[in-house]
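Removed from the display is one protein chain of the complex; every other protein chain stays in position.
Up next is chain A:
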Amino acid sequence: MAPIPGSGLAKGLAVTLRTMTRKSVTEQYPDAQPELAPRTRGVIGLFEENCTVCMLCARECPDWCIYIDSHKETVPAATPGGRERSRNVLDRFAIDFSLCMYCGICIEVCPFDALFWSPEFEYAETDIHELTHERDKLREWMWTVPEPPALDPGAEEPKELAAARKAAEKLAAAEQLAAEERAAAERHAAADRPAPEEPAAGRSATGQPAAGDRPDGTRGDGKPAAGGPPAGEPPAGPGSPDERSSGEGGTA
């Protein structure tokens, strides 16, 4: 169908009229602070307590705008007769924001989480030399660093949380196993006492759950010890430590 003549003109008028009824997008900045995106690259803050003077940031910086000075201090031996240790002490950390191109490589590369993006952006100066900001100023900007934004609803669990949860689960499983073993041992001791006439049968029956491990001991008890060795103790002993060590390996 051919368009109606003049429909384009009407469409143009409609666009402008519709825009007029909508809220304008102007941000009245000096009067009202802008709403910044969560990962705004305003300025780089230094959490100097975390800095180890590894110099990675200064070396990776594409325009060489990070200045780091440090010296070594000797820490006396912790134990008598031990060796003295030395550590790096940060003397100067400065970023020249007249050179910085806000690429964020220094923040990415820092292995000790000492550098962060801050949304602070109102640090214009009248002299270009004053744009080199020293560590105290960079440390102050750390207070303006926002919390990391929350993950999306469907996002994968954060890695550190997943690792912690897995470790906790392994620990709980190991504890439960130990408790079961303890209970089995007690039952074994109890079973030993009332039936002294048949020591071999009783031993193999109670030894079975320890060797076969996991499920409820009662099922192991009820089963006739068919393939079980006459003396349940020796195989059961090494069996459970094996299990446990493999579990630990998984956690680590």
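As a convention for this text, a contact is a pair of C-beta atoms (placed from the backbone, for glycine too) under 8 Å apart; a residue touches a chain by one contact, two chains touch by 3 or more; residues count from 1.
Note that contacts and distances are computed from a predicted model.
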In UniProt, out of "Sugar ABC transporter permease", "Peptide/nickel transport system ATP-binding protein", "NADH-quinone oxidoreductase subunit H" or "Cytochrome c oxidase subunit 2", the chain dropped from the view is recorded as "NADH-quinone oxidoreductase subunit H"
Please pick, from A:Ala2, A:Leu17 or A:Val75, the residue that touches the omitted chain in the full complex.
A:Leu17
Given A:Val25, A:Ala124 or A:Ala150, the residue that touches the chain left out of view is A:Val25
I need the residue numbers on chain A that touch the omitted chain, in ascending order.
9, 12-13, 15-17, 19-20, 22, 24-26, 28
